[in-house]
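Before I ask anything, let me first share the structure, which is written out below as structure tokens.
One protein chain is absent from this view; the other protein chains keep their places.
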Amino acid sequence: MEVELTHYLVLSGILFAIGLFGALTKQNVIGILMCIEIMLNAANIAVVAFSRYLVPDTVLLTGHGFALFVIVVAAAEAAVGLAIVITLYRNRATVDAEEMDSMKG
Amino acid sequence: MLNLPGIGLMQGLGVVFKNMTRKRITEQYPEERLNVSRRTRAQELVWEPGRCTGCATCVKACPQGNIKIKTSVGENNKYVVDQFENDEGRCIFCGLCVESCPYEALFFGRSYERSKYKREELIADIDEMTAADKERSAYYRPDLYDELPEQTLLIYRKHKRIL
Amino acid sequence: MGADIAFWIFAVIAVIAALGVVAQRNLFRAALLLVLSFFAVAGIYGSLSADFMAVAQVLVYMGAISVLIIFGVMLTKDVQRGNSFNRAWPSALVVCAALMGLLVFVFIDTDWNTDMVQTGATIAEDKPTTSAIADAIFDKDAGFLLPLEIGAALILAAVIGAIALVKDK
Partner (left out) sequence: MMTIPDVVTQAPLASWQLWDSALDSGWAIDNFWAHLALFAVGIIGFVLMVVMGFIWYERRLISVMQLRIGPNRAGPFGLLQPVADAIKVMLKEDIVPTVADKWVHFLAPIVVFVPVLLMFAVIPIHEGVGLIPDLNIGILFIVAVGSIETVAVFMAGYGSNNKYALVGAMRSVAQMVSYEMPMAFAVIAVVMVAGTLSMQGIVQAQSIPFALLLPMAFIFYFTCALAELQRTPFDLLEAESEIIAGYHIEYSGMKFATFYLGEYGGAIAQCAIITTLFLGGWKGPILPPVLWFMIKLFTMFGVIVWIRAAWPRVRIDQLMGFAWKYMLPLSLINLLVVAIEVIILDGDAIRWWLVPVNFAITIGLMTAWAGMFKIGGGSESA
């Protein structure tokens, strides 16, 4: 079967749903961060695939640039997110997302 | 010398590089052998029966009680040594027997390859101590010093006086 | 043909590894599966002839982000037990399955209009993308110079923020 845009998009959708499920249900904050990375990856796949199939002229690599910015943001997010997790762990000795509820009204 | 950063490191490299031009000090033991010190206190005793009067001073001097001597009275009322043994397995190489001998009949040997499988085999008797191939060490016998081969130097000549 | 085979292999690896990340209880193993998933995604970029993206993916995700995550896992000692699901997982499963069905349906059902572009016969040409990406980002008129600067500022802020958060008082 010839691989086309749809294949990449379906893969992206599946990965996104898996990541979303993990991000919604994980108790460990680091687990949630991992699942968010999966979601970002899924989005990146879609962006790069669009860039190849919908704007196939290789000079116009807007999608690649976009995906690069996503990677930049993901790196920043991972750094800050883990710093927050480690700070919380120091203060509360837990990484369980459900116990971090001091903002609860 | 300029006080640039890393000069010390470069000097270290230089020292190691100079080593590459020097002679290697390793000896390949079974093929190549070192000469031990001329005054070595090695693993064996050499006994000269002609000079020994059987006075047993060495037996008294030995702190370990290794040396065993049995004598009988022979002609001219002199002692004849019947049995002379040294238990090298218990010897501590202190050299007191050599030093105490009033007739200079005991010497240290220069051999250093005398390991055995059993402790009993280490007891040297008269035959062994008078064997012809024994080399005498110059320990406490300064008159032997100049005849012996020089020690192989592991460090450089300028340190010779230490040896 | 080769790219198709590569796509199928990497897609299967990516999905299985992502499922493993979600299902694995041992957090360290989950992180390793995440690395595998990143690697598979890099392979997918390769099959899209996005060579620079593939390398950036390996460099940033596998070399940096995964190391950060594993450091986080190590520093918080709940490695063995701490990756279980919360009570809401059945409903989340339903929602996510529905979302996935919806996404897949939309992706398949939409006419992406690729044929029209393909008649322009530009898709078959596989050129190196590195300099093209540089042109796309640094172009004076149509480029992304401002977002690039913002991205740099974001990274700097993230670094300073991370240091400030974790620094011993």
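When the chains are written out, they are named A, B and C in that same order, and each has its own residue count from 1.
Following the convention adopted for this analysis, contacts are C-beta pairs under 8 Å (C-beta built on N, C-alpha and C of every residue); 3 or more make two chains touch, one makes a residue touch a chain.
On a predicted model such as this, the values are computed, not experimentally measured, just so you know.
Taking every chain of the complex into account, the omitted one touches B, C.
Touch with the hidden chain on the side of chain C covers residues 1-3, 5-6, 26, 28-29, 32, 35, 46-47, 49, 51-52, 54-56, 58-59, 62-64, 66-67, 70-71, 74, 79, 126-130. Think of the hidden chain as still there; on chain B it touches residues 4-6, 9, 12-13, 15-17, 19-20, 22-26, 28.
As a convention for this text, only the chains that are shown with their structure count from here on.
Between the Cα centres of chain A and chain B there is a gap of 78 Å. Between chain B and chain C, the centres computed from C-alpha atoms are 76 Å apart.
Residues of chain A touching chain C in their complex: 1-22, 24-28, 30-31, 33-35, 37-38, 41, 44-45, 48-49, 51-62, 64-65, 67-69, 71-80, 82-87, 89, 94-98. By the touch criterion stated above, chain C contacts chain A in their complex at residues 3-4, 7-8, 11, 14-15, 18-19, 21-22, 27, 30-31, 34, 37-38, 41, 44-45, 47-50, 52-53, 56-57, 60-61, 64-65, 68-69, 71-73, 75-76, 78, 82-86, 88-89, 92-93, 95-97, 99-100, 103-104, 107-108, 112-114, 117-118, 120, 122-123, 125-127, 129, 132-133, 135-137, 144, 147, 151, 154-155, 157-159, 161-163, 165-166.
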